[in-house]
Every structure is written in C-alpha cells, then in structure tokens.
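Only a single protein chain was left out; the remaining protein chains are all shown in position.
Now for chain A:
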C-alpha cells in the first residue's frame, strides 16, 4: 500500500517521464497494478506450523545439487568420494569373495581369475582396464592433493584450481598409460 502510494507520487512528480507508460495521462492505471503489501491472515500456532511444514517439503534441500553452480572444487571433491567408495567397495567385494566363494564351491584363486581375464576380447580388456584404472588413479592423485593441503600448501583459490587441473590432466595421462599395458 505504501509502496504503491510512493510509486504514484513519484510518477505524479515526473509526469513528463511517464510518457514511457502506455496511458501516461492516467497515472494510476499507467502503472501495472500490484499489491505491494499482500494481505496477511492471522493463523493459529498449529496452522502456522502446518504452513511451515508444507513450505519445507517444497523448499530446495541441501546439498542443493540442482541449483549449485558446477565448480571444480566441489565436483572434484564429490568425485574423490565417489571414486573412493567405488574402488573401496570393489576391494571389499573381491577380498570377501576370496574368503567366501570357495565355501560355496567356486574357484576364486589367482590362476582362475587370470585365466578368465585372458579369455576376454581385447576390446573388453582395454575397456575394463580404463574403467577400473581411472577412478583408482584419480583417487590416488587427488589423495596426494589432499595430503599437500594438509601441510598447508596451495590453500588458495588459485592453488586449488591449479592443483585440480594438474590432478585431472595427470590422471588422464596415467590412465591411458595403464590401459595400454
């Protein structure tokens, strides 16, 4: 209400400039009508809580992945955790399978695994090696980056980005080398 009055008074003081509006002669109608102060309703505490609860259900929630601008910092941090969990889960499954599968009747020692890997087509071998190597190499190099940060070095935006690109580049190079072995 007060904002509308203020806008009206400003336009009244600057009639010449309100030629920008469609109906400059009629000041109130030349301004797109808006309710500056929407009407409020008194609510009971329970109703207020219920309204807030409903608002919370549709509010964007942490970690706000849909609205947070992609940045090298958090993308690499998330990828560090994802690769760590992926390679770790693989190691856990492999080591536990080594213990469990013989009890279930399957042969799971080195010679059996090497034989089954050797029987794969070359395309599959290179593909699997790339898929396994890249998360591992990235996690190792980014881990070194974390350890460097723990010494207090490169803890600036510039340092974080430079070391980040260095990790990305070197992990791509080392992955290509490992996949070629």
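Brief remarks on what is shown
As a convention for this text, contacts are C-beta pairs under 8 Å (C-beta built on N, C-alpha and C of every residue); 3 or more make two chains touch, one makes a residue touch a chain; residues count from 1.
FYI, contacts and distances are computed from a predicted model.
As stated in its UniProt record, the chain not included in the shown complex is "Succinate dehydrogenase [ubiquinone] cytochrome b small subunit", which appears among "Chloride channel protein", "Succinate dehydrogenase [ubiquinone] cytochrome b small subunit", "Histidine-containing phosphotransfer protein" or "Regulator of G-protein signaling 9-binding protein". Against the chain not displayed here, chain A makes contact via residues 45-46, 48-49, 52-53, 56-57, 81, 84-85, 88, 91-92, 95-96, 98-99, 109-110, 113-115, 117-118, 125, 129, 140, 143-144, 146-147, 150, 178, 181.
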